[in-house]
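Structure, as structure tokens:
Shown here: the complex without one of its protein chains, the others still in place.
Each chain carries a letter (A, B and C) given by its place in the written order, and its residues are counted from 1.
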């Protein structure tokens, strides 16, 4: 038996990304990005590499930068050889160096932007307002990014239309609920000796990511405690079988604390005092949620058990294990590249389709939901890639519901 | 030991409805409905009785009608004694008699309407356009009702503002997902000898009701198959661990078929041919989903096993058990009165609060989401009734997220 | 369309009992019980009726008695017409009258006994030792019965062999874990307005019944607390995601308390003081677990809300709802007849097969596990009735495992 053929660093991901491959094929013919410059900023993993390549296949000049600690050297290498793509990030770059590459992206006066965390989007509006006025549109794919864009939109600060790709049902119920939770649990259990069954796990935030991981932890046998600031989500968490408590109470009995809020300093100095001995702490939402400096200040010692795992000892003897310095654990842990391809394919297909739509759109500036028909189109592609058939609304049904005047009032009682 | 004190027919429900009781107390003082006539149409259960009484306590003249097969005689009796309430439905009324009571409600020229299925709302617009112009606003609490109102809104047919109470997170994630599923499963297992563990259960529709019951069936050990017409919901169902198939395929192996779509004839003549022998069929969404006349036409015999349970025999020997003639099983089954008080309290509190807001609002005509602050207010009341504390957004957090320009780009990597 | 044909009271059950029907067919030919008298004592539901009839079909003279509160009048009527069966219980009989019927069964000098709760078995040994010496064997199908038989066996008190049908994997993992839990939850939610999602549910006992209901409650969204006296089961419950506490602590926050222990007074006077206001209390194990006299003594009033639902008021205002006077709720609630046919078929098939084996056996007196091959035979019948195929151990596999000397030590690492 001969050895298998060599593989590019995106080969595995490509095999599991039927949608991106399908758009590559379509756009190679239709070239929706012909003559356009596209700036991409996202963790530079194989998935992002494939996405950039698909945009270039569609005719775009694509400039790609990344985020600290998640750039794959081999992907950069491979992108360098792809026509139409210029990788600007490199593995091991400092935050300042990466910030410089973002400026480089913007100085190229991009027509379209694909963002993950609103890093390019806040920068272009804050520092390059002239260039912002030339942008046709952008897509943003994260909860944290959308949190910022909502603040910007409320202040009427956006100069061009932005699609909220994070807000599509596809992203929420698929990528955020399942993908992030699975890859984060895999990373956490690989880094630590944690046993989930029988543990007490605290999840901060009951948005889609938090809900996803809280449900999976509970399904695996943890007693789960959710912390929230929104009373409606708190009620939802209670009805789903979680306990709900304020953070300061919740962490006192926890074996595991996971933040999934997209918010600033959700675990902070005031909570360090009540953290249970032996607790493991990680973020799956964003890198701003855990105030690691508070931990460092209070601790009497700090041991790196292995890359990604630090144990702080507090003056009263309590030990707290912090994973990946509070950066999101499914990207920042050694050897990890975020969510499984199965969901990244859908999310990046959504981004691709959204950018193609914005290339040629007259939407007003501001944050916009992804139009229903784009969302459905991508979902149909996915089902077809998975060989799954579904029903169609019949003419009789459409008719019945349109003629609201005559609906049969002898058939009452609804939920 | 002495016998306990006698009880009104809403006493039990009242004990478990802290929010409605709290609004009764507030509104007895503030009288938001003073001088207003309010038309209410909903299954006339103890929950609805209590709701009508709370509206009257707030100063309203309340006319209450019901739906076929779900009117509780003792509640009607009790309401007759309550000041400010006029019950128009009676137990055992035919559909035509009930239709007449709806006209009576509208002829009283109501200022506000509380609806469940958009029965009053479609009638007033279709047949009493003059009176419609005098209505200040309405609240609708069901998925089926909202489906109709969306059609009306698209056709610009609404003459006054309507709050989509069904669309609040409180209704969706609490009442629809949990309440309907629990009470429906209880009704189905009480009527039949079904064992859920190890069965194959088909759920038509993966909206909030369908999702709720499909997840609970799966959690109890069924192998679940979901049918959908929306590709995004189909993907969500797949990721949640259900199989997804077209209805005609799905019913061929089913032990249980449950419709939860709010749509017309989801189980229809074409599916009768493939229904598995021994299958039990029920609706938890609305009474229009199962075409029982198709079953009756094809069957060679029809046996009523007990009230609410009919067994049809098909020419080739297959037996199909239809529950409550296709009406929603958690209301139409003998002795049932819908969802548990724990969720009805929240939903009717939402309706009450919404009507109080509309009593004094200048919203334009059309279908409107319930304003965020009302929703949060009711949720906070509920948490406080349950003695649950949650966290608050801190000033530092608010500040961090508002100042989007300066967000720390050295802390990247988000979901 | 004509009306369906009339039905006997066991017709529905028969349709869902392929195994009993298959044994009826086999035993009609082989007549394993020819010339033998068989005493049966079990809740006289349609399942038990069918079972008795199958034994008679196999040639037995069958005397059937029942238990208080669960005798179906129509089943008794039907049995009266069956050749070879003599029903002795009647609906509405007092406990004393039923005790008399048990004596009548024993006075007939039965060759075989089929018991449910060891009522006949304790009586025959205690009061009819002569007759006991003539019994060839017996089968017992409940946890509570086996608890007593273990005590008897330890005291060498058994005069004939008894098969522990309750102990077969078929009964434990199928009937006890799923059947009892499902039918009990259905009964509890039908009797009360309980919402399981978001509730706090206490389950006393983590044997097969307790484990089954605790897992289902948790799967439906309850926060579950298990009480135990066996430290190993307590650890198992913890690892399964339940909280574990002593009863006195557990009941203080409970919405629902369910006993599933088979033990005497598991909820007793000392716990009445700490029971949470509004709690619902039920037994799914046996009628001896809840000390209802303690409740009655402490309460200032007792209201029957409806049949099967009593509300006690305690001096400090706390209200406690007791279901079916502490009798097992899936049998004692109005209109209930225990577990679904799907599992009763398997359990009664096991009883039937066990009695046929004992008719012609030379086992010594004492409590015996059901022989492996009988258990497997019934399981194979069940799979075949369900049209499920499974794999076979291959000759190569059998060979590999038999030749332990030479097993490949280069393939190590096992769980």
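Heads up, the rule we're going with is that contacts are C-beta pairs under 8 Å (C-beta built on N, C-alpha and C of every residue); 3 or more make two chains touch, one makes a residue touch a chain.
On a predicted model such as this, the values are computed, not experimentally measured, just so you know.
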Among the chains present, which touch the one that was left out? A, B, C
Identify the residue among C:227, C:302, C:321 or C:352 that touches the chain left out of the display. C:227
Touching the left-out chain: which of C:299, C:332 or C:367? C:332
Considering the whole complex, which of C:178, C:223, C:318 or C:353 touches the chain not shown? C:178
Per the whole complex, from C:25, C:74 or C:126 the residue touching the absent chain is C:126
Of B:115, B:164, B:182 or B:240, the one touching the omitted chain in the full complex: B:240
For chain A, residues touching the missing partner are 1-5, 7, 12-13, 15-16, 178-179, 182-183, 185-187, 189-190, 193-198, 216, 219-221, 278, 296, 299-303, 305, 311, 313, 335, 340-343
Spell out, residue by residue, where the missing chain touches chain C. 43, 67-70, 95-96, 98-99, 102, 116-119, 122-123, 125-126, 142-145, 147-148, 151-152, 157, 168-170, 173-174, 176-178, 180, 209, 227-236, 238-239, 244-247, 249, 260, 262-266, 284-288, 327-328, 330-332, 346, 375-376, 379-380, 382-383, 386, 388-394, 396-397, 400-402, 404-415
For chain B, which residues lie in contact with the unshown chain of the complex? 197-198, 218, 220-223, 238-243
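By our rule, only the chains that are shown with their structure count from here on.
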Between chain C and chain A, is it the same set of residue numbers doing the touching on each side, over half shared, or a different set? same
Going by the average position of its CA atoms, which chain sits the greatest distance from chain B? C
Chain occupying the middle, per Cα centroid: B
Centre-to-centre distance between chain C and chain B (centres being mean Cα positions), rounded to whole Å: 37
Measure off the straight-line distance from the CA centroid of chain A to the CA centroid of chain B, and report it in whole Å. 34
Which residue numbers or ranges of chain B touch two or more of the other chains? 178
